[in-house]
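The complex is shown incomplete by one protein chain, all other protein chains being positioned as in the whole.
The block that comes next holds chain A.
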Amino acid sequence: MTKTDFICAVGKELNIIDTGSWQVYPPVIQQDKCKKCGMCLLYCPTNSVKLIDGSYYIKLDFCKGCGVCINECPAKAIKFIKEDEQK
């Protein structure tokens, strides 16, 4: 066993559920409106908002589509992309 920072060996592997499949509509940050305050990252329950090179992006893999980020965004820069708008 390799030495790690963890206290003891954790389980064989992580139990991961595909919560991304719960989404009805995917939330997307409109970068031109974003004020880079980071409120979406602070309040995202699934930790799906990522900070990459100073900009915030929503990683949709495990996003449940709850809409907390949309409600909390002070700049109203996040919205659900409905199916007819995806084209």
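Some points to look at:
Assume a residue touches a chain if its C-beta (ideal position, glycine included) is under 8 Å from a C-beta of that chain, and two chains touch if they have at least 3 such contacts; residues count from 1.
Note that in this section contacts and distances are computed from a predicted model.
Name of the non-displayed chain as stated in its UniProt record, restricted to "Crp/Fnr family transcriptional regulator", "NADH-dependent phenylglyoxylate", "Molybdopterin synthase catalytic subunit" or "Branched-chain amino acid ABC transporter permease": "NADH-dependent phenylglyoxylate". For chain A, the residues touching the absent chain in the complete assembly are 5-8, 10-20, 22, 37-39, 41-47, 50-51, 56, 61-62, 64-68, 70-72.
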